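Below is the structure I would like to discuss, written out as structure tokens.
A single protein chain has been omitted; all remaining protein chains appear in their positions.
For chain A:
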Amino acid sequence: MWAPRSISSTRRGRARKFTDKHEWVSVENGIGTVGISDFAQEALGDVVYCSLPEVGTKLSKHDEFGALESVKAASELYSPLSGEVTEINAALADNPGLVNKSCYQDGWLIKMTVANSAELDELMTEDAYEKYIKSIED
């Protein structure tokens, strides 16, 4: 019989975790959704092109998996976890600006399997990330 998980662990599983390179990942049912933070999209400026990996690409934590281009510059993307890419956000091909407008929702970049859930513990919580941004801004 299927036993529901406790509410608190489900919340923890879906909460966003952050890397020091300003990517976020949110895991649900074993799939991680990856995007960039509001701080990152603000710094990058208007995104005009997204270079994303093919479905099936195997990534290790820290691997460069693509880039986001603004008019001014390109910013590489680094994988927050190890796993395999299961989906890329097709909406970004015609509407790369979604990354700026909705970096936590419609502007997600890739979905991937989570090969090693312990890696999630190495990432920053939202609170820790907020503190981190403040420290680098000063």
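Details
Simple rule for what comes next: a residue touches a chain if its C-beta (ideal position, glycine included) is under 8 Å from a C-beta of that chain, and two chains touch if they have at least 3 such contacts; residues count from 1.
Criterion: contacts and distances are computed from a predicted model.
Hidden from the displayed complex is a chain whose UniProt protein name, among "Aminomethyltransferase", "Proteasome subunit beta", "Ribosomal protein L14" or "NADH dehydrogenase [ubiquinone] 1 alpha subcomplex subunit 8", is "Aminomethyltransferase". Note that of A:Glu69, A:Glu84 or A:Glu130, the residue touching the chain absent from this view is A:Glu69.
Counting over the whole complex, chain A has residues 45-46, 48-49, 51, 67, 69-74, 76 touching the chain that is not drawn.
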